[in-house]
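Omission of a single protein chain aside, the complex is shown with its protein chains in their original locations.
And then chain A:
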Amino acid sequence: MPSIPKQLNFLNRISFNTPKAHIRLDPSRYSGLKLVFQYENHNGQMGARKFWNQYLPTMKFYNPDLQMDVIRIRNSNLKDDTTPCYLQALDKEGKVIDTLQMKNKHSDTIMDEFNQLFQREQIPEDQLIQLKRN
């Protein structure tokens, strides 16, 4: 078993300590998110990967029915900067509603732009789940 405070921290990071991602996307409008970015960091694709790691679990936690697909493309050629890097919101028929370009952006910037671009509702504080040691 791992250290208990460490694990509680890990779980709270998903459900409580990431305030920017405490959002609920309108389920009647959005059915899924699709992220496409490069496997490697080079050519400005690190922010997208960090966004996936830091914010996407929280969004999945508060939007359990939202389908989230991450497609990572392998590209070991440092000079090749043609790999796409975007986030798409899909409606119920699988059509693209909005697209957010993630290249050369910090993960925090991507999250801010995401919150501006998409129709969402902030989750009230009393509905947030925090784990405490009993």
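To be clear about the criterion, contacts are C-beta pairs under 8 Å (C-beta built on N, C-alpha and C of every residue); 3 or more make two chains touch, one makes a residue touch a chain; residues count from 1.
Here, contacts and distances are computed from a predicted model.
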Practice problem: Among "Bromodomain associated domain-containing protein", "Mitochondrial 54S ribosomal protein mrpl1", "Ribosome biogenesis protein BOP1 homolog" or "Dolichol-phosphate mannosyltransferase subunit 1", find the name that the UniProt record gives to the complex chain excluded from display. | Solution: "Mitochondrial 54S ribosomal protein mrpl1"
Self-check item: Residue among A:M46, A:M68, A:I97 or A:I123 touching the omitted chain
Solution: A:M68
Quiz item: Which listed residue, A:R24, A:H42, A:K60 or A:K103, touches the chain dropped from view?
Solution: A:K60
Quiz item: Can you list where chain A touches the absent chain?
Solution: 1-2, 4, 7-8, 10-11, 14-15, 35, 52, 56-58, 60-61, 64, 68-70, 129, 131, 133-134
